[in-house]
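Here the complex is missing one protein chain, while the rest keep their positions.
Going by the order they are written in, the chains are A, B and C; count residues from 1 in each one.
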């Protein structure tokens, strides 16, 4: 269970992995895999063979060993870990976008949220966490097979009671009439969002918020034009996450990674100046952990346009 | 003289401020003013009255005192200081943009460069530095008065032998025919650059580079469309400068600026753990200079589109 | 149960409509001023030189727009409807069409504002006669000799400027984490430790704040973190607000949320020392027992400098008082004819958030661990804090630390790695950019907040590799 909808399931020092639990097998920050624990099963990866039976009874967060002595960590699933694990399967929305969308759509427990398309279900899961325990997310996808996959995933992660997945061409048909005036928030990730804006407006409660995610500025321009009719507070954002690496660096002797320069021969001992002006000068040198931005950052994800339904 | 076109004028420990020199009076990193040194004159600012006669004979880079004991620094002008000083008078291109343009246009000594419009002349000055001592910058502005002001400025800063300022509606008339096939690089800062692209192409030598600066993406879209006819290697960039402040921070006792929180009472003495796992743990605390990004950064300047004239 | 009913006391109350005593965010003139207020019969707001009762705002839907009108009863706020507000949009769109052609000639335009034939006295006379703000704006336009020579774009700018002055608009906003956080960051960033809205959202996400969680927080950012977590929990779980020393950190911002009693009840506070007292029946995590606070630390806490004369709150009462203070403090007089808002009265009928946690609750957390940990203590060294708190976090539970500086988080991350206390460690810095999207004038906004802070997050791990086996529990 990803979300502790049953409060008894929540994490605790005493909560142990049981047969049938979903665990995230963590190898490295960028390699992890969801696995359903099954008494007789084994997991095989580059670290060796892991018997599920060795896992049962251990606390979540434990390090477990393989036959070869390799190890992985067994983590309780969260929407973020799920998203990271999923990112190997399909194109996903990024965590910073997901996070910003949920907050900016003012999604809180009890809300009714409409989403199209479902895609990987990654945003859906975060929306479900935010509306829990009393709200609901209705998500629609054009593709039958994507909907089916999403339903299976939601079942597996234990959030299916909060989510209903529909198959529908929202861009062509709009949202179903049954949601008229009932939605607190609407999220659109469609190639031609402007075609659905009128329908989305009908679904929203007064003052409800809409968000449209688009990769190209032309889509944003067209959406904003359409939005002005019945929406207000139209704002377009972009959010990126810059991540930092931390390394121990020893500069004075020219350390770090050897990047092809000869080891310099600056004197280690700093000479004392006779002037008083150097009082308070910081001592440099010695090995220090330092952060610098990761080189291979994702430079762009998409534009997020928000708008609020006008009050009549 | 901003540029040492006369090598005798260049900075040296022995070079002193003379009557008639242009100096940049530096109060703070964001407050500075160009002043022509004139034997009998005085400068008055919030720090008091400064006699020019006190400045003569001192080295550039000196701190000078006012009647009241206040002080300023007298700096030799550079295009960057000039740009900073100018920024109080008019809208200017930013240093990161200027720098990128000069390099990306492949401007080197001896080049012939065309520019329109002249504007504040801030880019022009940097272009002049890059083509010196043997190249030339021909810059055009629609406005007579702006051209006149620019000419005066170039005279004052001593770069006028490298720059010719013309008054011309480049957008309407294109560049003068006399430059046909002679320009190494062309820079456009015009509201409708696509109107001039054909003319710019005629001015450029084969493989010469054009740059167009535009604030809106629609201008960029239209320019790029026009460029495809006779240009190649069309690339659009944006460059921003993130600046950092440095402050001495002492965290363990909750120092920095008091931002309204009560001084926390964490124990100063770090307790020793009995486990070996804490080996190698960094010692924290004690006052350290730390950098963080300035809050009030300029978030956007404009788009820079570059293109290279196709080889026939 | 899909109705968003969590934030009000009576379940029959529609949370999208204001009620007497509810807290609101007033957006005056498109973000020029942002004021938090509580709607009571007696509360007033000063706009320009006019003091208006907030009474007309009660029982209106959030999102409603009001304008100051001067009628026979004096100046009052009058609701305006979407249909009326539309003309502005129309003008703007008309503008766009001719915008392109104008670019070239705009350059020659000089606007010296000397062409107004309507005098200051004329305007005052109109006001005395009870003319509506709109009427004054129309008169100003009619009497401007240059108005017709301006470009449509300049005309619109002129009109908006006059409208803001003579017919200010007030937008009624519902206080959510989004709006409260945006307003504080814009007007009073130091109070929330420069914690930007998107960074706050990211803290909640990476710490997996979800229903029924017991979230341990160190909130030295005025209560915005506590409020945001409580909003997400929606009356389930607990916000466990802990503090070092004997004085709780102020959390006046929590009062701005319209939390119902159930939500307030679930915001509890306790000194960190309460968690650290030795506990005999504490089977699962010997580390915690090891890490109990020594007597030295407790006495150290007592020696903590008492809140200075700067007026740090000592009691609940003081804190509530202070809750309304930011309204005044954050008014840096955006335009000269604007004065600060009148202070609004606190209804104070709801349950106090931030009661002291019960002994039973603390015992249970000590035994079970917390489900998440979030630290927003810009003045503390993150490593010093996290090494104390992490042992109280359940295994596999996520944590997130906000800080203004990168280097302390880099050291902290290094130490957590070296001590093998956590995995999935990452330092990140969200970068938020807003765009102006207008026909032929689309580009990123010029002004942006260059900086919203850094986050270090990770997941606590259980290092008792072999010792903890099912049999040993």
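Everything below uses one rule, namely that a contact is a pair of C-beta atoms (placed from the backbone, for glycine too) under 8 Å apart; a residue touches a chain by one contact, two chains touch by 3 or more.
Everything quoted here is computed from the prediction, not taken from an experiment.
Of the residues B:25, B:76 or B:150, I need the one that contacts the missing chain.
In the full complex, the listed residue that touches the missing chain is B:76.
From the list B:20, B:172 or B:289, pick the residue that touches the absent chain.
B:289
Considering the whole complex, not just the chains shown, which residues of subunit B touch the missing one?
Its contact residues with the unshown chain are 3-5, 7, 10-16, 26, 29, 56-63, 65, 73-76, 78-81, 95-96, 98-100, 102-104, 106, 108-112, 126, 129-130, 132-136, 182, 184, 205-207, 217, 220-221, 224-225, 228, 232, 234-244, 246, 248, 288-291, 303, 305, 308-312.
Please output the residues of subunit A touching the missing chain, sorted low to high.
142-143, 171, 191-192, 215-218, 238, 242, 249, 251-252, 254-271, 273-274, 277-282, 284-285, 288, 290-300, 302-303
Everything that follows uses one rule, which is that only the chains that are shown with their structure count from here on.
Looking only at C-beta pairs that count as contacts, which pair of chains has more of them, B-C or A-C?
Between B-C and A-C, the larger count of C-beta pairs in contact belongs to A-C.
In whole angstrom, how far does the Cα centroid of subunit A sit from the Cα centroid of subunit B?
40
Averaging only over C-alpha atoms, locate the centres of subunit B and subunit C and give their separation in whole Å.
37
I'd like the Å distance between the centres of subunit A and subunit C, where a centre is the mean of that chain's Cα atoms.
Chain centres of subunit A and subunit C, defined by C-alpha means, are spaced 23 Å apart.
Specify, in ascending order, the residues of subunit B that touch 2 or more different other chains.
Residues 217, 282, 288 of subunit B each touch two or more of the other chains.
Touching two or more other chains, which residues of subunit C qualify?
Correct list: 406-407, 411, 414, 433, 439, 442, 463.
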